[in-house]
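In what follows, a structure is listed as C-alpha coordinates, so that the remarks can point back to it.
All protein chains but one are shown at their positions in the complex.
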Amino acid sequence: MKGIAISYAVTAALLVAGPWLLGEGGLRFATECLLILAMAQMWNLLAGYAGLVSFGHQVFVGIGAYGLFLISDTLDLSPYWVLPIAPLACAVVASVIALPLFRLREAYFSIAMWVFSEIVAALVTKAAWLGGSAGLPLRSSRLLDLDWFEPVLFWIAGGLALGTIGGLFLLMRSGFGLGLMSVRDNDLAAMSVGVDVQRNRFIVFVLSAAGCGLAGAVSFLGNLYVSPAAAFDVNWVVYMMFIVMIGGIGTLEGPIIGTVIFFGLRELITDQLGYSAGWYLVALGTVAVIVMLWSPRGLWPPLRDRFGLKLLGVGRTAPTAPDVPPLAGKVGQLG
Amino acid sequence: MTLLEVEDLNVFYGDLQAIFGLAFSVAERESVALVGANGAGKTTFLRALVGLIDGKQGRVRFDGRDIQDTPAEHIARLGLGMVPEGRMLFDTLSVEENLLMGQVSRRSGAWTLPRVFDLFPALEERRNHLPRQLSGGQQQMVAIGRALMCNPRLLLCDEISLGLAPVMVEQIYGAFKNIRKEGTALVLVEQDVKRAAGATDRIYCLLKGRVSLTANAGDVSVTELTQAYFGM
Partner (left out) sequence: MAWIETLVNGALLGGLYGLLGIGLALVFGVMRLVNIAHGEFMVLAAYLAVILVGLFPQVHPLFVLIPVVIAAFGVGYLYQAVIMNRVARAPDPLAPLLLTFGVSIVLRNLMVEVFGADVRGLQLGELSRASIRLFGLSIGVMPLLTLVAAVLLFLLLQWALKRTSFGRIVRATADRRDIVRLFGVKPDLVYNYVMGLSLALGAIGGVLLAVRSSFTPFSGVERLLIAFEVVVLGGIGSFWGALLGGIVLGMAQLAGLKWDANAGLLYAHLLFFVMLLIRPAGLVASRA
(Lines give C-alpha, C1' and ligand atoms only; values in the text may rest on other atoms or scores of the structure.)
Protein backbone atom coordinates (compact mmCIF):
# COMPACT_ATOMS: atom_id res chain seq x y z
CA MET A 1 0.00 0.00 0.00
CA LYS A 2 2.82 2.35 0.92
CA GLY A 3 4.69 1.48 -2.27
CA ILE A 4 1.61 2.21 -4.30
CA ALA A 5 1.18 5.59 -2.62
CA ILE A 6 4.81 6.51 -3.32
CA SER A 7 4.72 5.48 -6.95
CA TYR A 8 1.45 7.33 -7.31
CA ALA A 9 3.08 10.48 -5.89
CA VAL A 10 6.11 10.15 -8.17
CA THR A 11 3.86 9.74 -11.20
CA ALA A 12 1.88 12.80 -10.16
CA ALA A 13 5.08 14.81 -9.79
CA LEU A 14 6.24 13.70 -13.24
CA LEU A 15 2.91 14.79 -14.68
CA VAL A 16 3.27 18.25 -13.10
CA ALA A 17 6.76 18.59 -14.52
CA GLY A 18 5.74 17.10 -17.87
CA PRO A 19 5.47 20.32 -19.90
CA TRP A 20 9.08 21.18 -19.05
CA LEU A 21 10.35 17.66 -19.66
CA LEU A 22 8.62 17.02 -23.00
CA GLY A 23 8.89 19.00 -26.20
CA GLU A 24 5.79 20.42 -27.88
CA GLY A 25 5.19 17.33 -30.02
CA GLY A 26 5.90 15.06 -27.10
CA LEU A 27 3.38 16.91 -24.98
CA ARG A 28 0.58 16.48 -27.51
CA PHE A 29 1.41 12.83 -27.86
CA ALA A 30 1.49 12.32 -24.09
CA THR A 31 -1.87 14.07 -23.76
CA GLU A 32 -3.39 11.75 -26.32
CA CYS A 33 -1.96 8.68 -24.56
CA LEU A 34 -3.33 9.76 -21.19
CA LEU A 35 -6.80 10.47 -22.58
CA ILE A 36 -7.00 7.14 -24.37
CA LEU A 37 -5.80 5.44 -21.20
CA ALA A 38 -8.57 7.12 -19.22
CA MET A 39 -11.16 6.03 -21.80
CA ALA A 40 -9.85 2.47 -21.80
CA GLN A 41 -10.08 2.37 -18.01
CA MET A 42 -13.68 3.51 -18.23
CA TRP A 43 -14.54 0.87 -20.81
CA ASN A 44 -12.73 -1.69 -18.69
CA LEU A 45 -14.71 -0.63 -15.62
CA LEU A 46 -17.89 -1.53 -17.48
CA ALA A 47 -16.69 -4.66 -19.28
CA GLY A 48 -14.18 -6.04 -16.83
CA TYR A 49 -15.99 -5.34 -13.59
CA ALA A 50 -19.64 -5.31 -14.57
CA GLY A 51 -19.50 -7.74 -17.50
CA LEU A 52 -21.17 -5.28 -19.90
CA VAL A 53 -19.34 -5.01 -23.20
CA SER A 54 -20.28 -1.77 -24.93
CA PHE A 55 -19.70 -1.34 -28.65
CA GLY A 56 -21.19 2.13 -28.48
CA HIS A 57 -19.00 4.03 -26.06
CA GLN A 58 -18.05 6.44 -28.83
CA VAL A 59 -21.44 8.00 -28.23
CA PHE A 60 -20.21 9.32 -24.88
CA VAL A 61 -17.03 10.68 -26.45
CA GLY A 62 -19.23 12.54 -28.92
CA ILE A 63 -21.80 13.74 -26.41
CA GLY A 64 -19.05 14.97 -24.10
CA ALA A 65 -17.36 16.87 -26.90
CA TYR A 66 -20.54 18.39 -28.31
CA GLY A 67 -21.77 19.22 -24.83
CA LEU A 68 -18.60 21.15 -24.09
CA PHE A 69 -18.58 23.02 -27.41
CA LEU A 70 -22.25 23.90 -27.28
CA ILE A 71 -22.41 25.14 -23.70
CA SER A 72 -19.09 26.93 -23.83
CA ASP A 73 -20.07 28.79 -27.00
CA THR A 74 -23.62 29.54 -25.88
CA LEU A 75 -22.66 30.89 -22.47
CA ASP A 76 -19.42 32.37 -23.79
CA LEU A 77 -17.55 30.79 -20.89
CA SER A 78 -14.00 29.50 -20.88
CA PRO A 79 -14.12 25.85 -21.96
CA TYR A 80 -12.09 24.89 -18.90
CA TRP A 81 -14.97 25.94 -16.65
CA VAL A 82 -17.51 24.19 -18.80
CA LEU A 83 -15.65 20.84 -18.79
CA PRO A 84 -17.75 19.40 -15.92
CA ILE A 85 -20.77 19.66 -18.22
CA ALA A 86 -19.40 16.89 -20.42
CA PRO A 87 -19.45 14.06 -17.84
CA LEU A 88 -22.73 15.37 -16.48
CA ALA A 89 -24.42 15.24 -19.88
CA CYS A 90 -23.11 11.72 -20.47
CA ALA A 91 -24.27 10.59 -17.03
CA VAL A 92 -27.77 11.86 -17.75
CA VAL A 93 -27.92 10.17 -21.16
CA ALA A 94 -26.55 6.94 -19.71
CA SER A 95 -29.12 6.90 -16.92
CA VAL A 96 -31.93 7.27 -19.41
CA ILE A 97 -30.84 4.65 -21.93
CA ALA A 98 -29.88 2.20 -19.19
CA LEU A 99 -33.58 1.54 -18.78
CA PRO A 100 -34.21 -0.18 -22.14
CA LEU A 101 -30.65 -1.42 -22.60
CA PHE A 102 -30.39 -3.27 -19.33
CA ARG A 103 -33.16 -5.58 -20.45
CA LEU A 104 -30.70 -7.01 -22.93
CA ARG A 105 -27.93 -9.40 -22.06
CA GLU A 106 -24.43 -9.94 -23.33
CA ALA A 107 -24.03 -9.42 -27.08
CA TYR A 108 -27.51 -7.90 -27.33
CA PHE A 109 -26.57 -5.16 -24.94
CA SER A 110 -23.32 -4.62 -26.82
CA ILE A 111 -24.90 -4.15 -30.22
CA ALA A 112 -27.91 -2.21 -28.97
CA MET A 113 -25.41 0.28 -27.50
CA TRP A 114 -23.85 0.48 -30.92
CA VAL A 115 -27.21 1.10 -32.58
CA PHE A 116 -27.88 3.85 -30.07
CA SER A 117 -24.59 5.47 -30.93
CA GLU A 118 -25.42 5.30 -34.64
CA ILE A 119 -28.77 6.96 -33.99
CA VAL A 120 -27.22 9.82 -32.03
CA ALA A 121 -24.49 10.25 -34.65
CA ALA A 122 -27.09 10.39 -37.44
CA LEU A 123 -29.23 12.90 -35.54
CA VAL A 124 -26.23 15.13 -34.83
CA THR A 125 -25.18 14.94 -38.48
CA LYS A 126 -28.64 16.14 -39.47
CA ALA A 127 -28.83 18.92 -36.85
CA ALA A 128 -28.04 22.25 -38.49
CA TRP A 129 -27.73 23.96 -35.09
CA LEU A 130 -24.89 21.54 -34.31
CA GLY A 131 -23.11 22.32 -37.53
CA GLY A 132 -24.44 19.29 -39.39
CA SER A 133 -21.88 17.02 -40.96
CA ALA A 134 -19.34 19.86 -41.11
CA GLY A 135 -19.21 20.15 -37.33
CA LEU A 136 -18.48 23.02 -34.96
CA PRO A 137 -15.40 25.13 -34.28
CA LEU A 138 -14.83 26.16 -30.68
CA ARG A 139 -15.63 29.86 -30.87
CA SER A 140 -14.94 30.41 -27.19
CA SER A 141 -11.34 29.42 -27.83
CA ARG A 142 -10.52 33.15 -27.88
CA LEU A 143 -11.02 33.00 -24.11
CA LEU A 144 -8.08 30.61 -23.83
CA ASP A 145 -4.49 31.55 -23.14
CA LEU A 146 -2.93 29.74 -26.07
CA ASP A 147 0.58 29.85 -24.63
CA TRP A 148 -0.52 27.63 -21.80
CA PHE A 149 -3.10 25.67 -23.76
CA GLU A 150 -1.05 22.55 -24.44
CA PRO A 151 0.40 22.28 -20.91
CA VAL A 152 -3.00 22.80 -19.31
CA LEU A 153 -4.55 20.13 -21.54
CA PHE A 154 -1.73 17.81 -20.61
CA TRP A 155 -2.32 18.46 -16.93
CA ILE A 156 -6.03 17.87 -17.29
CA ALA A 157 -5.40 14.65 -19.20
CA GLY A 158 -2.83 13.55 -16.63
CA GLY A 159 -5.17 14.35 -13.78
CA LEU A 160 -7.93 12.47 -15.52
CA ALA A 161 -5.84 9.36 -16.16
CA LEU A 162 -4.39 9.37 -12.67
CA GLY A 163 -7.79 10.17 -11.20
CA THR A 164 -9.53 7.31 -12.98
CA ILE A 165 -6.85 4.83 -11.93
CA GLY A 166 -6.79 6.08 -8.34
CA GLY A 167 -10.56 6.26 -8.24
CA LEU A 168 -10.97 2.75 -9.60
CA PHE A 169 -8.34 1.50 -7.17
CA LEU A 170 -10.24 2.90 -4.21
CA LEU A 171 -13.58 1.85 -5.69
CA MET A 172 -12.47 -1.75 -6.08
CA ARG A 173 -11.25 -1.89 -2.51
CA SER A 174 -14.55 -0.61 -1.19
CA GLY A 175 -17.55 -2.72 -0.33
CA PHE A 176 -19.14 -1.62 -3.59
CA GLY A 177 -16.17 -2.89 -5.58
CA LEU A 178 -16.20 -6.19 -3.79
CA GLY A 179 -19.88 -6.57 -4.53
CA LEU A 180 -19.19 -5.73 -8.15
CA MET A 181 -16.47 -8.31 -8.51
CA SER A 182 -18.54 -10.95 -6.79
CA VAL A 183 -21.29 -10.31 -9.33
CA ARG A 184 -18.81 -10.61 -12.16
CA ASP A 185 -17.51 -13.87 -10.76
CA ASN A 186 -20.87 -15.37 -9.91
CA ASP A 187 -24.17 -13.66 -10.56
CA LEU A 188 -26.30 -15.99 -8.56
CA ALA A 189 -24.11 -16.36 -5.53
CA ALA A 190 -23.70 -12.61 -5.25
CA MET A 191 -27.43 -12.06 -5.53
CA SER A 192 -28.09 -14.64 -2.86
CA VAL A 193 -25.92 -12.71 -0.43
CA GLY A 194 -27.83 -9.57 -1.22
CA VAL A 195 -25.82 -7.73 -3.86
CA ASP A 196 -28.17 -5.64 -5.98
CA VAL A 197 -26.84 -6.59 -9.40
CA GLN A 198 -28.88 -4.21 -11.53
CA ARG A 199 -28.13 -1.24 -9.25
CA ASN A 200 -24.41 -1.95 -9.37
CA ARG A 201 -24.45 -2.29 -13.14
CA PHE A 202 -26.36 0.96 -13.42
CA ILE A 203 -23.86 2.87 -11.27
CA VAL A 204 -20.92 1.48 -13.20
CA PHE A 205 -22.55 2.24 -16.53
CA VAL A 206 -23.17 5.86 -15.56
CA LEU A 207 -19.65 6.29 -14.14
CA SER A 208 -18.12 4.78 -17.22
CA ALA A 209 -20.15 7.02 -19.52
CA ALA A 210 -19.23 10.12 -17.52
CA GLY A 211 -15.52 9.33 -17.57
CA CYS A 212 -15.55 8.69 -21.29
CA GLY A 213 -17.46 11.90 -21.87
CA LEU A 214 -14.90 13.96 -19.97
CA ALA A 215 -11.98 12.36 -21.80
CA GLY A 216 -13.75 12.90 -25.13
CA ALA A 217 -14.44 16.55 -24.32
CA VAL A 218 -10.78 17.19 -23.43
CA SER A 219 -9.68 15.41 -26.57
CA PHE A 220 -11.80 17.58 -28.87
CA LEU A 221 -10.99 20.69 -26.86
CA GLY A 222 -7.41 20.04 -27.96
CA ASN A 223 -8.54 20.10 -31.59
CA LEU A 224 -10.66 23.24 -31.07
CA TYR A 225 -13.02 21.59 -33.54
CA VAL A 226 -15.55 18.79 -33.49
CA SER A 227 -17.36 16.94 -36.28
CA PRO A 228 -19.81 14.06 -36.02
CA ALA A 229 -17.68 11.72 -38.12
CA ALA A 230 -14.72 12.15 -35.78
CA ALA A 231 -16.61 12.38 -32.49
CA PHE A 232 -18.88 9.38 -33.05
CA ASP A 233 -16.21 7.33 -34.81
CA VAL A 234 -16.55 3.64 -33.95
CA ASN A 235 -12.75 3.58 -33.74
CA TRP A 236 -12.95 5.21 -30.31
CA VAL A 237 -14.47 2.08 -28.88
CA VAL A 238 -12.18 -0.06 -31.02
CA TYR A 239 -9.18 1.62 -29.36
CA MET A 240 -10.61 1.23 -25.87
CA MET A 241 -11.49 -2.37 -26.49
CA PHE A 242 -8.21 -3.41 -28.05
CA ILE A 243 -6.24 -1.78 -25.24
CA VAL A 244 -8.27 -3.62 -22.63
CA MET A 245 -8.28 -6.91 -24.56
CA ILE A 246 -4.52 -6.87 -25.01
CA GLY A 247 -3.59 -5.55 -21.60
CA GLY A 248 -5.97 -7.50 -19.43
CA ILE A 249 -9.70 -7.17 -18.92
CA GLY A 250 -10.89 -6.65 -15.37
CA THR A 251 -7.53 -5.46 -14.07
CA LEU A 252 -6.30 -1.93 -13.38
CA GLU A 253 -2.83 -2.63 -14.75
CA GLY A 254 -4.07 -4.19 -18.00
CA PRO A 255 -5.17 -0.97 -19.71
CA ILE A 256 -1.85 0.67 -18.80
CA ILE A 257 0.08 -2.11 -20.51
CA GLY A 258 -2.44 -2.09 -23.35
CA THR A 259 -2.00 1.66 -23.87
CA VAL A 260 1.78 1.30 -24.03
CA ILE A 261 1.44 -1.46 -26.65
CA PHE A 262 -1.25 0.48 -28.52
CA PHE A 263 0.89 3.60 -28.97
CA GLY A 264 4.16 1.71 -29.27
CA LEU A 265 2.75 -0.27 -32.16
CA ARG A 266 1.28 2.86 -33.73
CA GLU A 267 4.57 4.73 -33.65
CA LEU A 268 6.38 1.68 -34.98
CA ILE A 269 4.02 0.98 -37.86
CA THR A 270 2.87 4.41 -38.98
CA ASP A 271 5.96 6.42 -38.04
CA GLN A 272 8.99 4.17 -38.26
CA LEU A 273 7.80 1.79 -40.96
CA GLY A 274 5.63 4.32 -42.74
CA TYR A 275 2.50 2.21 -43.20
CA SER A 276 -1.01 3.66 -43.23
CA ALA A 277 -3.39 3.82 -40.30
CA GLY A 278 -5.40 1.00 -41.88
CA TRP A 279 -2.47 -1.39 -41.72
CA TYR A 280 -1.87 -0.25 -38.16
CA LEU A 281 -5.41 -1.30 -37.22
CA VAL A 282 -4.93 -4.60 -39.02
CA ALA A 283 -1.78 -5.23 -36.98
CA LEU A 284 -3.38 -4.12 -33.73
CA GLY A 285 -6.42 -6.29 -34.33
CA THR A 286 -4.24 -9.25 -35.16
CA VAL A 287 -2.29 -8.76 -31.94
CA ALA A 288 -5.55 -8.53 -30.00
CA VAL A 289 -6.93 -11.70 -31.60
CA ILE A 290 -3.73 -13.63 -30.92
CA VAL A 291 -3.63 -12.43 -27.32
CA MET A 292 -7.28 -13.44 -26.89
CA LEU A 293 -6.59 -16.92 -28.21
CA TRP A 294 -3.52 -17.35 -26.08
CA SER A 295 -4.83 -15.75 -22.91
CA PRO A 296 -8.51 -14.79 -22.95
CA ARG A 297 -7.97 -12.47 -20.00
CA GLY A 298 -5.20 -10.48 -21.66
CA LEU A 299 -1.48 -10.16 -21.08
CA TRP A 300 -1.41 -8.88 -17.54
CA PRO A 301 -2.92 -11.84 -15.60
CA PRO A 302 -0.42 -14.44 -16.94
CA LEU A 303 2.48 -11.99 -16.51
CA ARG A 304 1.40 -11.28 -12.96
CA ASP A 305 1.12 -14.95 -12.13
CA ARG A 306 4.37 -15.90 -13.83
CA PHE A 307 6.51 -13.27 -12.12
CA GLY A 308 4.48 -12.77 -8.99
CA LEU A 309 4.03 -9.10 -9.88
CA LYS A 310 1.83 -6.83 -7.86
CA LEU A 311 1.33 -3.29 -9.03
CA LEU A 312 -2.14 -2.22 -8.13
CA GLY A 313 -3.49 -5.41 -6.64
CA VAL A 314 -6.93 -4.76 -5.29
CA GLY A 315 -6.99 -7.69 -2.97
CA ARG A 316 -8.85 -9.94 -5.34
CA THR A 317 -7.85 -10.91 -8.81
CA ALA A 318 -9.97 -11.67 -11.80
CA PRO A 319 -10.87 -15.33 -11.78
CA THR A 320 -9.21 -17.60 -14.23
CA ALA A 321 -11.66 -19.91 -15.89
CA PRO A 322 -11.96 -23.11 -13.87
CA ASP A 323 -10.80 -26.09 -15.85
CA VAL A 324 -14.03 -27.97 -15.46
CA PRO A 325 -15.75 -29.51 -18.44
CA PRO A 326 -19.24 -28.07 -18.92
CA LEU A 327 -20.98 -31.34 -18.26
CA ALA A 328 -19.34 -31.57 -14.90
CA GLY A 329 -20.28 -28.03 -14.01
CA LYS A 330 -22.23 -29.15 -11.00
CA VAL A 331 -19.37 -30.50 -8.97
CA GLY A 332 -21.62 -30.58 -5.96
CA GLN A 333 -23.59 -33.40 -7.53
CA LEU A 334 -20.85 -35.91 -8.18
CA GLY A 335 -22.58 -39.24 -8.28
CA MET B 1 -13.59 -62.42 -22.04
CA THR B 2 -13.11 -59.06 -20.39
CA LEU B 3 -14.90 -56.27 -22.23
CA LEU B 4 -13.95 -53.31 -20.08
CA GLU B 5 -10.91 -53.20 -17.89
CA VAL B 6 -9.91 -50.24 -15.75
CA GLU B 7 -6.67 -50.15 -13.79
CA ASP B 8 -5.44 -47.54 -11.37
CA LEU B 9 -7.75 -44.79 -12.63
CA ASN B 10 -7.44 -41.31 -11.14
CA VAL B 11 -9.86 -38.57 -12.16
CA PHE B 12 -9.47 -34.88 -11.44
CA TYR B 13 -11.62 -31.77 -11.63
CA GLY B 14 -8.89 -29.17 -11.83
CA ASP B 15 -6.99 -29.60 -8.58
CA LEU B 16 -9.71 -31.69 -7.03
CA GLN B 17 -9.31 -35.46 -7.21
CA ALA B 18 -12.58 -37.36 -7.39
CA ILE B 19 -11.44 -40.93 -8.20
CA PHE B 20 -8.44 -42.62 -6.58
CA GLY B 21 -6.66 -45.62 -8.13
CA LEU B 22 -9.85 -47.33 -9.22
CA ALA B 23 -9.86 -50.86 -10.62
CA PHE B 24 -12.97 -52.09 -12.39
CA SER B 25 -13.86 -54.69 -14.96
CA VAL B 26 -16.88 -55.95 -16.87
CA ALA B 27 -16.93 -59.19 -18.81
CA GLU B 28 -18.86 -59.66 -22.03
CA ARG B 29 -22.58 -60.12 -21.46
CA GLU B 30 -22.05 -59.42 -17.78
CA SER B 31 -24.18 -57.08 -15.77
CA VAL B 32 -22.61 -55.10 -12.98
CA ALA B 33 -24.07 -52.81 -10.36
CA LEU B 34 -22.17 -49.76 -9.18
CA VAL B 35 -23.50 -48.47 -5.88
CA GLY B 36 -22.37 -45.86 -3.42
CA ALA B 37 -23.53 -42.83 -1.51
CA ASN B 38 -23.97 -39.38 -3.05
CA GLY B 39 -20.60 -37.93 -3.90
CA ALA B 40 -18.87 -41.31 -3.98
CA GLY B 41 -17.75 -40.62 -7.56
CA LYS B 42 -20.04 -42.93 -9.52
CA THR B 43 -21.13 -40.37 -12.11
CA THR B 44 -17.63 -38.97 -12.37
CA PHE B 45 -16.33 -42.46 -13.03
CA LEU B 46 -18.84 -43.10 -15.83
CA ARG B 47 -18.20 -39.75 -17.44
CA ALA B 48 -14.48 -40.38 -17.33
CA LEU B 49 -15.00 -43.79 -18.95
CA VAL B 50 -16.88 -42.40 -21.94
CA GLY B 51 -14.42 -39.55 -22.34
CA LEU B 52 -16.52 -36.61 -21.17
CA ILE B 53 -13.95 -35.70 -18.51
CA ASP B 54 -10.47 -34.83 -19.66
CA GLY B 55 -8.55 -34.89 -16.40
CA LYS B 56 -7.93 -38.58 -16.02
CA GLN B 57 -4.88 -40.80 -15.57
CA GLY B 58 -4.62 -44.56 -15.64
CA ARG B 59 -5.44 -47.39 -17.98
CA VAL B 60 -8.82 -47.97 -19.55
CA ARG B 61 -9.18 -50.82 -22.04
CA PHE B 62 -12.39 -51.47 -23.93
CA ASP B 63 -12.72 -54.44 -26.23
CA GLY B 64 -8.96 -54.89 -26.23
CA ARG B 65 -8.22 -51.28 -27.08
CA ASP B 66 -6.69 -48.53 -24.94
CA ILE B 67 -9.25 -45.74 -24.70
CA GLN B 68 -7.99 -43.57 -21.86
CA ASP B 69 -6.99 -40.84 -24.32
CA THR B 70 -9.71 -41.44 -26.90
CA PRO B 71 -12.20 -38.58 -27.34
CA ALA B 72 -15.81 -39.25 -26.39
CA GLU B 73 -17.09 -39.21 -29.97
CA HIS B 74 -14.74 -42.06 -30.92
CA ILE B 75 -15.46 -44.08 -27.79
CA ALA B 76 -19.13 -43.99 -28.70
CA ARG B 77 -18.33 -45.55 -32.08
CA LEU B 78 -16.44 -48.39 -30.40
CA GLY B 79 -19.65 -49.51 -28.72
CA LEU B 80 -19.51 -48.00 -25.27
CA GLY B 81 -22.89 -46.36 -24.70
CA MET B 82 -24.25 -44.30 -21.86
CA VAL B 83 -27.59 -43.24 -20.45
CA PRO B 84 -26.47 -40.09 -18.64
CA GLU B 85 -27.69 -38.99 -15.26
CA GLY B 86 -30.69 -36.69 -15.57
CA ARG B 87 -31.53 -38.23 -18.98
CA MET B 88 -30.12 -35.24 -20.90
CA LEU B 89 -32.50 -35.54 -23.83
CA PHE B 90 -32.33 -33.11 -26.72
CA ASP B 91 -35.10 -30.76 -25.72
CA THR B 92 -36.01 -29.41 -29.15
CA LEU B 93 -35.97 -32.79 -30.89
CA SER B 94 -39.00 -35.05 -31.00
CA VAL B 95 -38.95 -38.46 -29.35
CA GLU B 96 -38.22 -40.13 -32.67
CA GLU B 97 -35.48 -37.64 -33.51
CA ASN B 98 -33.91 -38.20 -30.12
CA LEU B 99 -33.84 -41.91 -30.80
CA LEU B 100 -32.44 -41.41 -34.29
CA MET B 101 -29.51 -39.48 -32.80
CA GLY B 102 -28.35 -42.88 -31.59
CA GLN B 103 -27.89 -43.92 -35.20
CA VAL B 104 -25.38 -41.20 -35.95
CA SER B 105 -22.59 -43.45 -34.69
CA ARG B 106 -23.54 -45.85 -37.54
CA ARG B 107 -23.13 -49.02 -35.53
CA SER B 108 -25.31 -51.78 -36.86
CA GLY B 109 -26.92 -54.39 -34.67
CA ALA B 110 -30.16 -55.65 -33.28
CA TRP B 111 -31.50 -52.29 -32.11
CA THR B 112 -33.46 -50.32 -34.66
CA LEU B 113 -36.28 -47.84 -34.35
CA PRO B 114 -39.00 -50.55 -34.57
CA ARG B 115 -37.20 -52.70 -32.00
CA VAL B 116 -36.96 -49.79 -29.55
CA PHE B 117 -40.65 -49.08 -30.09
CA ASP B 118 -41.34 -52.77 -29.37
CA LEU B 119 -39.39 -52.49 -26.16
CA PHE B 120 -41.12 -49.27 -25.09
CA PRO B 121 -44.51 -49.14 -26.84
CA ALA B 122 -45.38 -45.92 -25.02
CA LEU B 123 -42.78 -44.13 -27.13
CA GLU B 124 -44.25 -45.14 -30.47
CA GLU B 125 -47.53 -43.41 -29.70
CA ARG B 126 -45.60 -40.29 -28.71
CA ARG B 127 -42.95 -40.37 -31.41
CA ASN B 128 -43.70 -36.81 -32.49
CA HIS B 129 -43.88 -35.38 -28.99
CA LEU B 130 -41.16 -33.24 -27.47
CA PRO B 131 -39.41 -34.65 -24.39
CA ARG B 132 -41.02 -32.11 -22.07
CA GLN B 133 -44.44 -33.46 -23.01
CA LEU B 134 -43.53 -36.90 -21.61
CA SER B 135 -43.58 -38.24 -18.07
CA GLY B 136 -40.28 -38.74 -16.29
CA GLY B 137 -40.41 -42.48 -16.88
CA GLN B 138 -41.12 -42.05 -20.58
CA GLN B 139 -38.24 -39.61 -20.82
CA GLN B 140 -36.01 -42.23 -19.24
CA MET B 141 -37.22 -44.70 -21.87
CA VAL B 142 -36.19 -42.27 -24.59
CA ALA B 143 -32.77 -41.91 -23.01
CA ILE B 144 -32.33 -45.68 -22.85
CA GLY B 145 -33.70 -46.18 -26.34
CA ARG B 146 -31.41 -43.49 -27.70
CA ALA B 147 -28.39 -45.22 -26.19
CA LEU B 148 -29.57 -48.61 -27.50
CA MET B 149 -29.82 -47.24 -31.03
CA CYS B 150 -26.01 -47.05 -30.95
CA ASN B 151 -26.04 -50.83 -30.48
CA PRO B 152 -23.52 -50.65 -27.68
CA ARG B 153 -21.63 -53.71 -26.48
CA LEU B 154 -21.59 -52.19 -23.03
CA LEU B 155 -24.28 -49.84 -21.78
CA LEU B 156 -23.64 -47.58 -18.81
CA CYS B 157 -26.83 -46.46 -17.05
CA ASP B 158 -26.55 -43.63 -14.58
CA GLU B 159 -29.27 -43.38 -11.90
CA ILE B 160 -32.07 -44.38 -14.19
CA SER B 161 -34.61 -44.95 -11.42
CA LEU B 162 -33.97 -41.63 -9.72
CA GLY B 163 -37.20 -39.75 -9.13
CA LEU B 164 -39.40 -42.22 -11.01
CA ALA B 165 -42.63 -43.82 -9.81
CA PRO B 166 -42.11 -47.42 -8.62
CA VAL B 167 -44.29 -48.80 -11.40
CA MET B 168 -42.10 -47.04 -13.96
CA VAL B 169 -38.97 -48.41 -12.34
CA GLU B 170 -40.46 -51.90 -12.64
CA GLN B 171 -41.13 -51.38 -16.34
CA ILE B 172 -37.65 -50.12 -17.03
CA TYR B 173 -35.96 -52.88 -15.09
CA GLY B 174 -38.19 -55.32 -16.97
CA ALA B 175 -36.77 -53.94 -20.21
CA PHE B 176 -33.25 -54.72 -19.07
CA LYS B 177 -34.02 -58.43 -19.36
CA ASN B 178 -34.71 -57.92 -23.06
CA ILE B 179 -31.66 -55.76 -23.47
CA ARG B 180 -29.43 -58.40 -21.93
CA LYS B 181 -30.88 -61.02 -24.27
CA GLU B 182 -29.11 -59.25 -27.11
CA GLY B 183 -25.79 -59.83 -25.41
CA THR B 184 -25.33 -56.27 -24.23
CA ALA B 185 -23.26 -55.94 -21.09
CA LEU B 186 -24.59 -53.51 -18.49
CA VAL B 187 -23.30 -51.24 -15.76
CA LEU B 188 -26.10 -49.94 -13.55
CA VAL B 189 -25.36 -47.06 -11.23
CA GLU B 190 -27.94 -47.13 -8.48
CA GLN B 191 -28.69 -45.71 -5.09
CA ASP B 192 -31.13 -48.53 -4.40
CA VAL B 193 -28.70 -51.28 -3.45
CA LYS B 194 -31.29 -54.05 -3.23
CA ARG B 195 -32.72 -53.40 -6.63
CA ALA B 196 -29.26 -53.17 -8.13
CA ALA B 197 -28.19 -56.46 -6.55
CA GLY B 198 -31.35 -58.13 -7.80
CA ALA B 199 -30.79 -57.14 -11.41
CA THR B 200 -27.07 -57.82 -11.78
CA ASP B 201 -24.36 -60.44 -11.50
CA ARG B 202 -21.78 -58.48 -9.59
CA ILE B 203 -21.59 -55.44 -7.36
CA TYR B 204 -19.01 -52.74 -6.93
CA CYS B 205 -19.37 -50.32 -4.08
CA LEU B 206 -17.66 -46.93 -4.24
CA LEU B 207 -16.75 -44.85 -1.23
CA LYS B 208 -15.10 -41.44 -1.58
CA GLY B 209 -13.64 -42.25 -4.98
CA ARG B 210 -12.33 -45.70 -4.08
CA VAL B 211 -13.74 -49.20 -4.43
CA SER B 212 -14.82 -50.28 -0.97
CA LEU B 213 -16.30 -53.65 -1.95
CA THR B 214 -16.68 -55.96 -4.89
CA ALA B 215 -18.68 -59.13 -4.67
CA ASN B 216 -20.99 -61.44 -6.58
CA ALA B 217 -24.50 -60.12 -6.25
CA GLY B 218 -25.76 -63.35 -4.73
CA ASP B 219 -23.04 -63.68 -2.12
CA VAL B 220 -23.00 -60.30 -0.47
CA SER B 221 -24.61 -59.75 2.93
CA VAL B 222 -26.53 -56.64 3.90
CA THR B 223 -24.07 -55.85 6.71
CA GLU B 224 -21.09 -56.02 4.37
CA LEU B 225 -22.81 -53.77 1.87
CA THR B 226 -23.88 -51.25 4.47
CA GLN B 227 -20.35 -51.05 5.75
CA ALA B 228 -18.93 -50.57 2.29
CA TYR B 229 -21.62 -48.04 1.42
CA PHE B 230 -21.25 -45.79 4.42
CA GLY B 231 -17.65 -46.63 5.31
CA MET B 232 -18.46 -47.68 8.85
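So that you can tell them apart, the chains are marked A and B in the order they are listed, and the count of residues begins at 1 in each.
Operating definition for what follows: a residue touches a chain if its C-beta (ideal position, glycine included) is under 8 Å from a C-beta of that chain, and two chains touch if they have at least 3 such contacts.
All of these numbers come straight from a predicted model, not from anything done at the bench.
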| item | value |
| --- | --- |
| Missing chain: touched chains present in the view | A, B |
| Option touching the unshown chain, where A:V238, A:V260 or A:L303 are the choices | A:V238 |
| Option touching the unshown chain, where B:G102, B:G137 or B:G209 are the choices | B:G102 |
| Options B:A76, B:V193 or B:A228, residue touching the unrepresented chain | B:A76 |
| Residues of subunit B (touch criterion as defined above) contacting the omitted chain | 50-52, 71-74, 76-77, 81-82, 84, 88, 90-93, 97-98, 100-102, 104-106, 146-147, 150 |
| On subunit A, residues whose C-beta touches the chain left out of the figure | 47, 51, 53, 55, 100, 103-108, 110-112, 114-116, 118-119, 122-123, 126, 234, 238, 241-242, 245, 249, 276, 278-279, 281-282, 284-286, 288-289, 292-293, 296-297, 321-322, 325-327 |
